[in-house]
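Not every chain is included here, but those present sit where they belong.
The chains carry the letters A, B and C, assigned in the order they are written, with residues numbered from 1 in each.
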Amino acid sequence: MKSQRQYINELRPGQTVNQVFLVREKDLRTTKSGDLYITCTLIDRTGKISARMWQATESIFTAIPTDGFIHVKGRTEEYRGNLQLVIDALRPYPADKVDLSDFTAVTELDVEAMWSELLEILRAVKNKPLRMLIKKFVEDRAMVAGFKKAPAAMEMHNPFVGGLLEHTLKIAQAAQALLPLYPKLNADLVLTGVFLHDIGKIGELTAGTAINYTDRGQLIGHITIAAIWVQEKANLLSAELGEPFPPKTLDLLQHLILSHHGVYEYGSPKLPMIPEAYFLHYLDNLDAKMYMTTHPITNDPDAESTFTSYQRQLGTRLYKGSGELD
Amino acid sequence: MKSQRQYINELRPGQTVNQVFLVREKDLRTTKSGDLYITCTLIDRTGKISARMWQATESIFTAIPTDGFIHVKGRTEEYRGNLQLVIDALRPYPADKVDLSDFTAVTELDVEAMWSELLEILRAVKNKPLRMLIKKFVEDRAMVAGFKKAPAAMEMHNPFVGGLLEHTLKIAQAAQALLPLYPKLNADLVLTGVFLHDIGKIGELTAGTAINYTDRGQLIGHITIAAIWVQEKANLLSAELGEPFPPKTLDLLQHLILSHHGVYEYGSPKLPMIPEAYFLHYLDNLDAKMYMTTHPITNDPDAESTFTSYQRQLGTRLYKGSGELD
Amino acid sequence: MKSQRQYINELRPGQTVNQVFLVREKDLRTTKSGDLYITCTLIDRTGKISARMWQATESIFTAIPTDGFIHVKGRTEEYRGNLQLVIDALRPYPADKVDLSDFTAVTELDVEAMWSELLEILRAVKNKPLRMLIKKFVEDRAMVAGFKKAPAAMEMHNPFVGGLLEHTLKIAQAAQALLPLYPKLNADLVLTGVFLHDIGKIGELTAGTAINYTDRGQLIGHITIAAIWVQEKANLLSAELGEPFPPKTLDLLQHLILSHHGVYEYGSPKLPMIPEAYFLHYLDNLDAKMYMTTHPITNDPDAESTFTSYQRQLGTRLYKGSGELD
């Protein structure tokens, strides 16, 4: 029963723990008085915690699986400002009995509902080539499966299974809400750009029990990957239809993708050159910043302080009390 | 009749001109062959144009008012890539017969309607101290008159009478549209911040037949002016109510104003530290950029080129054809 | 007797310690062999030191006050390159018997003498509105009390009670010394600017047993706080005198405050635009740098090295031997 589990991000010092964890980085060491002890890292989908087992034996150590699951009994304590778990007893736990969702960070929203809503918004695209291009992506099963699973980023924002979809949908909703205010914008271009701007993340990141860059992700990057995929789908359409995909439309769509980070320093090889590109850039940035500000405030471990710790990506600490005025 | 006027931004080489202009920078000079000629600048609300009158006399020159109006007959021609107007005849024109709206750049929208709509949106603010503070501003007649007249910027965006209101309303509408997507935000704080974030522009810029910085605007800047005005209104409320304006609410509102340029380099003495400040910063930036991109595209003088000239503020040229796909 | 105390910044490894400390962050932990031990931080006005007490009991731990004082017997030793104190015995110590000056970093100079000297220098101001404004500040008892107590900065320079006064006086003296060399400067403006440039620090920082930012300090900053206070005092004068405080004088004084960090990157919303602002900026910077260089050199813990450790704020290490030539 999921509700009985104590998630790692809810643990406080002095608690008794009795449940299954994913285990990593196990190590057998000698204390100064010559006794053996074990160190390892315990993981669930909400985070990780260092653990130690004193008075250990080699056979206990050997029994711990590499990158597998163990049932742990023990208690938490604070050590040098961090929580750690002191293990009293442990035993290996079969992976097939584990509820995997306890060990993978996933969106809290309904993936299929989000996907449907995104498609619904995209239905507003009137331009035929763009509609056909969207269709090519939507009919690519592997692509769609990847889209539903990919995180939006490695660490910065929405770093969990389904994060890409959550982030893309939010921007699509924001675009839908703001387009009436800026009627000069080409809404078809904007919406298609929103849909595809981060799709390269599917090839850049892998998400399992941890999010990692693929080699291609590190060497090429999601921006270029997306530009290439759009090219490939357009080539496919051209081949099928026997006439070239409209070149200007293709240029503009790829331009939206290439420029959506807004400045060179963040890996965009092109600055935005059309209003639609600025529009996409700001909505993308806004949604990322909403995560990057509300998430640290909500999850700040120090209940006393009125400010969070320093947020390197923002260059500042965050004030936690704006939600409620005096 | 306004519709018969040829506005300066509509003139093309080879046209006959016969109408009233604001005149500035008049100068009497000698040609190489010893004849006198007059140079001056003619202005209306859409721009300015250099003019010359050959075969002039001192009495014609003297008749031209300093910073007044003249009726001009002449024709346009291109000179070194710029349009200039060759005057055949001119006579002074009484200022009181002039339709002043022809000579002042003003918003094309209905100022009173915009003001009402802004107030309507602000009605959503529930927090009592913020409501009272808004009321203090709305009841300050000089402030409201200034708000309706001020431009949003000297050159960058909405540089015309009513520009501040136009810009503020647009952000308010955008905030209204997006707040439902980000329910964790304090909507009262956001809306009050939107209303007041650029109000210091009233003290920073003067708008008449041209927009200029005030000395205080240059030395202090609209950001600090706005923070001071908010302080003064809050002090006033405190005095009236006999209890201090809630200090945290005041801090947060002033923080929104101080941080809304987002980075130090653009004159914000504080980086955004609350989600609401990022939200305001991005909507503000988005609206400015929409003007800064669509305006040069719409007004680009070169009909042939697919790109505008270099836009220094954006660091790039703009592509003019995104409105229509192929 | 103060002279008998061993201050924390004077402790060296291997010393016996027998005196009172402020204690913080106490923690009861278990060693690997199951024994209890206590960790805590001991503080006096010269710094802090980690301490451990082995073979502890719960009753000893309970007896240690939270944020109070204990009498400690023990010895110092080096641990991982840092000094730590091993406690042999401890007992709580009544706060009212403590010499509080041992536990608060304060200027080593005479506060009242500095204040008098500052007022003496300000007497040179001839301009009447500026004299009256200075008077308004000097007659504000809370303001003066704050001025005498505030530190000049959180960490960078003069981070102790009285630091603001020490720093301000030094700049005032420097201004007095250099003004004759630059007779074109408006000395009245310079001196008033020196007096008030950092006065917002009173509202930005609190100084007790540790220096901290106030919430308002973090959200608004001392630069804007000072500009607001100057406005409020000027408004007060205007009300009392029945005529507005001279607006240009007010603009220039606020400009001095707003621009005294010299560049946007350091939080000045305005660049210096008058010679007096550059003058203030350089004297301010010079005095801060004199502290930031001589302090690490004087307090460098490593007697062997000819260079200090890397000084992040300066981007370099400092050479310690310039005081004495070969």
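Rule of thumb we're sticking to: contacts are C-beta pairs under 8 Å (C-beta built on N, C-alpha and C of every residue); 3 or more make two chains touch, one makes a residue touch a chain.
Just so it is clear, the structure is predicted and the values come from calculations on it, not from any experiment.
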Whole-assembly copy number, given 3 chains displayed: 6
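Here is the rule we go by: only the chains that are shown with their structure count from here on.
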C-alpha-based rotation, chain A on chain C, 0 to 180 degrees, nearest 5: 120
Mean-CA-position distance for chain C and chain A (Å): 43
For chain A paired with chain B, centre-to-centre distance based on mean C-alpha positions, whole Å: 42
Chain C: positions in contact with at least two other chains: 215, 218-219
Residue numbers on chain C that touch chain A, as the complex places them: 27, 29-30, 32-34, 215, 218-219
Residues on chain B engaged by chain A in the complex (per definition of touch): 127, 129-130, 170, 173-174, 177-178, 181-182, 184-186, 188-189, 246-249, 252, 255, 271-276, 278-279, 282-283, 285-286, 289-290, 293-294, 297-298, 307, 314-319, 321-326
List of chain C residues in touch with chain B within their complex: 215-216, 218-221, 223-224, 227-228, 231-232, 235, 247-248, 251-252, 254-255, 258, 264-270, 273
